[in-house]
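One protein chain omitted, others in place.
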Amino acid sequence: MDKAFIQRRRRDLIVAACLALLATQVPRYVTDVYIQNMMIMTLMYAALSQSWNILSGYCGQISLGHALYFGLGAYVTAILYTKFGMLPWFGMCAGGLLSAVIAMALGYPCFRLGGHYFVIATIVIAEIALVLFQNWEWAGAALGITIPLSKQDSWLTLQFAKDKLPYFYFALALACVAWFVTWWLEDSKWGYWWRAVKDNPVAAESLGVVVFNSKMGAAAVSAFLVAVGGGFYAMYVTYIDPESVMGFQFSLLMALPAVLGGIGTLWGPMLGAVILIPLTELTRSYIGGSGRGVDLIVYGGLIIAISLARPQGLVSLFSRKRKPAAQPVREAVAS
Amino acid sequence: MTALLETRNITQRFSGLTANSDVSISVGRGEIVGLIGPNGAGKSTLFNLIAGAFKPTEGTILFDGEDVTALPAAERCQRGIGRTFQVVKSFESMTVIENVIVGALVRTTNMRDARRKAHEVLAFCGLDARADVLASDLVPSEKRRLEVARALATEPKLLLLDEVLTGLTPVESQKGVELVRRVRDTGITVLMVEHVMEIVMPLVDRAIVLDLGKVLIEGSPKDVVRDPKVISAYLGDRHAVGA
Partner (left out) sequence: MGLLYGLIAVGLALIFGLMDVVNFAHGEFLMIAMYATFFLFAFFALDPLLAAPLVAAALFIFGAVVYLLIVRFAVRAKANTGMVQIFSTFGLAVLMRGVAQYFFTPDYRSIPHSYLGGKTISIAGIYLPQPQLVGALIAIAAFAGLYFFIHRTDFGRALEATREDAGAVALVGIDKNKVFALGWGLGAALVGLAGAVMAIFFYVFPDVGASFATIAYVTVALGGFGSVFGAFAGGIVVGLVEAMTTLILPPSLKTVGIYGVYLLIVFIRPRGLFGSI
């Protein structure tokens, strides 16, 4: 069998496990609340971007409307908790399932659309949902939902008023799960099908790949994971309104780490998030000060630079240089 | 035993233009059949209809005794029709072995089996040494062979080859001819569209000549080459004058 391949898969897994272990130790040394918050956000966006990457990176269906699923996850979790007293764990699962179902229902008409029509449809659908939520009185309309703080910290209700550390571990777990799901799917029928669909749907179809089902599968997995992230975010910030969980910037923030790190790669979203999110937070607080847009300038410049200079993403810097392409087999030369 | 593939009265129109009219052909098990004809004869259309790229306006397609006319391409692949593309459609961002694994996954969901199968097929097609190269880095003749390998990985009963020998150097196309023979020797039926008669004729058991969307003649390569209708329709423009 293919030794090199198995070794690479195993190495990825070991590296990930080591990084995760290392990450669990970080809070011991970092006690600054501001930095801790930054780390939580980084991990959350890493998880979100990893999930986005499944549909947009692996399967090639660029969605700029994933804020919809993030928001749904947040809303379902918050509503079930505040109005029905259901545990957020349950809410996150429910939000995830709901998002997966909605992703498939929306995918049914959308996946027939090609290229830019699809991208714009995803933006537009998320915008519609945003406006609807802003006008939906029962769900708090534009005012949003405040999650009341309970007196006791508890893993059951995911409420930790005194200490942010549990959130850190939760976000870390989320990132690990998203990474592991990607790792697992990468070497599965689905993973191969998705990449085939991305590269050439017609050829994929001729090889027995049911293109439509592949896209649906990717959309469902991707939406589920993003919604769980949304549920976590709601419990973490304890206050949500439509703009703050369904706004277009979330769609963008989910896509950018993957773009930066390497779209359609296993490590790209992680690497991208680790660079991008702290950078955003730092520029916002140190240079930006009064929200005067420096963060956006840094951001925009970075995106342009990366997408022009390194279309494969930063991850490609790490991978060993491919053997030079110009090494045609002998008979081609001989003839 | 019935024929492996049979088309009955296939007619295909594209907004007024008739690409195939009343085409009935059959391909027996274990044959290598050449589908030839001048440019615009409707070879590619017929080929795509058999592969399931689109549905015919009229007529039925029988495969292995079953009506597959309405089935989509993916389903036909599962039934045992493998194809290549005239304009090569590799999965460019995937490696050679990964390209082939996609094909192998039709028959198994076990990744180990799929990978083993892919290696076998690559060895069969002489591409094993290039297994870990990105498909986009292959030279054109290798890409052609990758197409064949990918289709073979789906374990087809019928392999449709769309001009796999066209545009290759003599040495490359000789290797291609050998490959097609070996494919047949494993028990796979081959239907190949070719434009260049000189290469196909020695290879095929039977040739079907299309002209203006209709079957002009079919028979053994020897008979077909000598037929005056074929010479005037297809070879006339080149050979009649040149020779």
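For reference, chains read A and B in written order, and residue numbers begin at 1 within each chain.
One rule holds for everything that comes next: contacts are C-beta pairs under 8 Å (C-beta built on N, C-alpha and C of every residue); 3 or more make two chains touch, one makes a residue touch a chain.
The structure presented is a predicted model; accordingly, all values stated were derived computationally and were not measured.
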Touch partners, limited to displayed chains, of the chain removed from view: A
Residue of A:I120, A:L143 or A:V202 touching the missing chain in the full complex: A:I120
Residue of A:I263, A:L276 or A:L314 in touch with the missing chain, whole complex considered: A:I263
Selected residue (touches chain absent from view) among A:A20, A:I62, A:M86 or A:V177: A:I62
In subunit A, positions touching the absent partner: 62, 109, 112-117, 119-121, 123-125, 127-128, 131-132, 134-135, 248, 252, 255-256, 259, 263-264, 291-305, 307-308, 311-312
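Going forward, only the chains that are shown with their structure count from here on.
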Mean-CA-position distance for subunit B and subunit A (Å): 42
Interfacial residue positions of subunit B with respect to subunit A in the complex: 51, 53, 72-74, 77-78, 82-83, 85, 89-94, 97-98, 101-103, 105-106, 109, 111-112, 114-116, 119, 129-130, 132-134, 137, 139, 141-142, 150-151, 153-154, 169-172, 175
Complex contact set, residues of subunit A against subunit B: 1-2, 4-5, 187-189, 192-193, 195-196, 198-200, 202-211, 264, 322-323, 325, 328-329, 331-332, 334-335
